[in-house]
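Here the structure is laid out as structure tokens; the discussion comes afterwards.
One protein chain is absent from this view; the other protein chains keep their places.
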Amino acid sequence: MRHLIEPEDLDLEEIKQLVNVGIDMFENPKDYAKVCEGKILASLFFEPSTRTKFSFDSAMYRLGGNVIGFSDAETTSAKKGESLADTIRVMGYYADIVVMRHPKEGAPKLASQYSSVPIINGGDGGHQHPTQTLTDLITIQKYKGRIDGHNVAFCGDLKYGRTVHSLIRTLARFGSKKFYLVSPEELQLPDSLKRQLIERYGVELVEVHFIEEVIEEIDILYMTRIQKERFFNEADYLKLKDSFKLTRDKLKPAKPDMIVMHPLPRVNEIGYDVDEDPRAIYFEQSQLGVYIRMALISKLLEVGPYARG
Amino acid sequence: MRHLIEPEDLDLEEIKQLVNVGIDMFENPKDYAKVCEGKILASLFFEPSTRTKFSFDSAMYRLGGNVIGFSDAETTSAKKGESLADTIRVMGYYADIVVMRHPKEGAPKLASQYSSVPIINGGDGGHQHPTQTLTDLITIQKYKGRIDGHNVAFCGDLKYGRTVHSLIRTLARFGSKKFYLVSPEELQLPDSLKRQLIERYGVELVEVHFIEEVIEEIDILYMTRIQKERFFNEADYLKLKDSFKLTRDKLKPAKPDMIVMHPLPRVNEIGYDVDEDPRAIYFEQSQLGVYIRMALISKLLEVGPYARG
Partner (left out) sequence: MRHLIEPEDLDLEEIKQLVNVGIDMFENPKDYAKVCEGKILASLFFEPSTRTKFSFDSAMYRLGGNVIGFSDAETTSAKKGESLADTIRVMGYYADIVVMRHPKEGAPKLASQYSSVPIINGGDGGHQHPTQTLTDLITIQKYKGRIDGHNVAFCGDLKYGRTVHSLIRTLARFGSKKFYLVSPEELQLPDSLKRQLIERYGVELVEVHFIEEVIEEIDILYMTRIQKERFFNEADYLKLKDSFKLTRDKLKPAKPDMIVMHPLPRVNEIGYDVDEDPRAIYFEQSQLGVYIRMALISKLLEVGPYARG
């Protein structure tokens, strides 16, 4: 039995195959409308996240399956003092596969050790969110034709943004050799991750302070939300947030086939007038997230394109 | 693509057809058990309303579809500062149709401008609740054989009751020429609505203070809840509430085929001993609400009786 706790649980071939299956599901959804008939997904959100929950629920329904679950931990037996191990052991009798979001790092990993059914990590604290990474990868594949070999810039909060850490590491695994990092001093990529990227994968990291410095060269601009809470004082935040905001003007010199990605929700780091630009594909990215989750559920349940024998 | 934000979004022919389709769905539910197979309804209740939510969820399941959603806004990305426009844009990837209840007037209208799938207004503040109006109309059609041409009395809170405003305006559109209004001074129909009814539709409004004054003449008695919060002091409320309460005694002189309607929940404005009277059809009204919603969902999704071509 397989689980997905972090992107490293999948090798590069498996990721490529997931991405291709996901794209085929996107293009031919009717072919997959019954592959999970009779199966149940338990969608356990110990911490709320409507978007991720909806994406998984929608994925399971589009495969013909059903969903049980909760959107916050208020009503669970955890409140009666039950251990996560016990909760998960019983869950395997109610459902055939579990997606779990938890505020504590490592909770899905722990759960996977006791579970009789596959566990998908739907986000554990600031740690991992592997299905976001898969969503990013299917988007890159669909819009740029391949996963590796692009000039990618990451912009915004590179310190706390787990989606950035995960994606940059996975792109490095795929052989990407150069990344542009655009962030305020306070929110730079952690040193440990930089070291890992340079030493293990031989990556070159180019740090700049303004989107304008790199906009002409890049193929992919990955934007993230800068949260006010990350700054010591509001003045710093207010001063900085506009430098890292993408506007129509800043986008102008970019290549015509460059793409702008964002894991959403977006607050004000991308101007609303950017939405109409064909290079802005963050909403389509969200859509592809449903299909890569359909592929993943099928893989872990060994149904449809992943049926055995 | 069509939305339903207010009853005026539908012309009279469309309403008549919806009502007829709804009645056929009520009488032959099995014929419609799969018309929404593979479709997903997002039921977004930014404000709780179990009854309306259940009615929509049940409607979608009885059409063979599935439902994702939430019952209050506590767990949504709105809390992270996301705009309603962004929330709705993404929702179109998770679902094929959206019903939305929102405390802010106009929110569903705004949503419809950004949505890639049909939006149904499930109630926006004190403003509109068009599927309640459709529920009222299907009930009148089923129990009285036609929508217009009845003597209708509205009783209770005519000032704040959005269901009353909507229904009276729609009946006027259908050609009804006379309405009886039974309410305390404090809770009379707003002047602007009275003017509109008189000037635009040539309606005659008869205002009385007691149900007893009109009970013998009317074909339909539409009751509403009088809420304590509407009065300046509790004494006024206590003094008045009984005058506007329907009892078995007051109902006695009514025509044998008169019907008593109520949008529910009922608190104490209709005595429990009225429930057994065959003229009391407010529970059946609630039931018909499921079938008119089934008709509406089919229309907006263009499936089943509304399939194109």
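Just so it is clear, A and B label the chains in written order, and each chain counts residues from 1 on its own.
We adopt the following convention: a contact is a pair of C-beta atoms (placed from the backbone, for glycine too) under 8 Å apart; a residue touches a chain by one contact, two chains touch by 3 or more.
Worth saying up front: this structure is predicted, and the values here are computed from it rather than measured.
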{"item": "Given B:S71, B:S116 or B:S243, the one touching the chain that is not displayed", "value": "B:S71"}
{"item": "Residue among A:L12, A:I68, A:L238 or A:A307 touching the omitted chain", "value": "A:I68"}
{"item": "Touching the absent chain when the full complex is considered, from B:H3, B:K39, B:R62 or B:K142", "value": "B:R62"}
{"item": "Hidden partner chain, touching residue among A:E8, A:E27, A:D86 or A:E212", "value": "A:D86"}
{"item": "Absent-chain interface as seen on chain A, which is shown", "value": "38, 40, 42, 66, 68, 70, 74-77, 80-82, 85-87, 89-91, 93-95"}
{"item": "On chain B, residues whose C-beta touches the chain left out of the figure", "value": "30, 33, 45, 48-51, 54-55, 57-58, 61-62, 64, 67, 71-72, 225, 264-267, 272, 283, 286-287, 289-290"}
